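Now for subunit A:
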Amino acid sequence: MLELKNISCSYGRMPVVRDLTLKIEEGSTGLFGPNGAGKTTIINAILGLVSLKTGSISFRGIELNKLKTHERVHLGISVVPQERELFPLMTVYENLIVGGQNVPSAREHVEKTLEEVCEIFPILKERFEQKAGTMSGGQQRQLAVGRALMAKPKLLILDEPSLGLQPSIVHDLFTILKDMKKDVSIMVTEQNVRESLRAVDTGHIMENGEIIITGTADELSNNPEVEKAYMGL
Partner candidate 1 sequence: MSELRTENLTISFGGLTATNDVNFNIKSGEIVGIIGPNGAGKTTLINLIAGIYYPTSGKIWLDDRDISQIPAHERSALGIGRTFQLIHPLEGLTVLQNVMTGFLFAQKMGLKQAREEARKLCKTLELTGLDRATGEINILETKKMEIAKALATNPKVMFLDEVMAGLNSTETLEAIDIVKQIATERNLAVGVVEHVMGVITKLTHSVIVLDTGRIIASGPYKEVAQNERVKSAYLGGGA
Partner candidate 2 sequence: TGQQGEGEAKPIKFGGVWPLGDITGDQAAKAAQLVVDELNANGGLLGRPVELIVIDSELNPEKGAAAIERLATVEKVDFFVGGMSSGVHLGQIPSLKKYKKVTMWTGAASSTAEAAVGEGQDWYFHLHPWDYNQGNSYVEGWDDIAEKYSNISIDRWFLAYEEGPFGSASFAATQTLFADMEIDGEAFQSAAMGGGDYTAVLQRAKDYNPDVFIWAGYGADALPIMEQAKAVNFTPPLFIGAPPGWPSDFGDSSLAENVTLYGMWAPSISKVSAVSKKFQDAYEAKYGETPATYFAPLGYTSIEIIAKAVEQAGSVETEAVIKALKAIQYESPLGETISFSPSNVISNQGFRNQKILQWQNGSQEVIWPFAFATAEPAYPFTR
């Protein structure tokens, strides 16, 4: 579905992603790794927000390198950024609508998708008229996920979605993602993989800009090294 071939990225002279090759299949994929491993950078590279030093990225056979961010999004890649990137002065409702309005393929379904999203995150519906910037941290993250869903993506990328969410919602979220992967391919990044392994088919573990372990969810949960480093608390 999404193919990264030998990509490398750097900030200034500091290389952050080194000659990385990664194939993301339909279904759901986890990208795990500690702080600073380069997960967010890869996502930014997929979106075209960070430029590639080398390599290429293609999505469902379409070469992305020359495309602008919004064109990539129109192809069906939707991202829930780690920093949420909401529109703070717009209401919750407006944030959601903007999320659906600007992707041609999602436009017609806006109303229906909105209902679905509100079902997943009831708080959003309660707070339709609240300005996004005044929502609590966890509420904002829910809104960010909801907004990304509004685009009816073919590939949904979530960058550490559980950050700041209450335990019950984290739990629900991964259950939902698991259900959703029938219609949408999913890629999640996380540092702590216990919850997310429930939701993914395959996982990649990266450190220092490189992928060091790849395996199915089962393989990873039984891998003692992974157990030790990533399943802590």
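How were these picked? Simply put, all candidates are chains of the complex that A comes from, given by their letters.
Heads up, the rule we're going with is that a contact is a pair of C-beta atoms (placed from the backbone, for glycine too) under 8 Å apart; a residue touches a chain by one contact, two chains touch by 3 or more; residues count from 1.
The structure displayed is predicted, hence computed values, not measured ones.
Participant: Pick out the one candidate among 1 or 2 that is in contact with subunit A within this complex.
Facilitator: 1
Participant: State the interface residues of subunit A toward candidate 1 in the complex, per the touch definition above.
Facilitator: 34-36, 123, 130, 134-139, 141-142, 160, 163-172, 191-192, 195, 229-233
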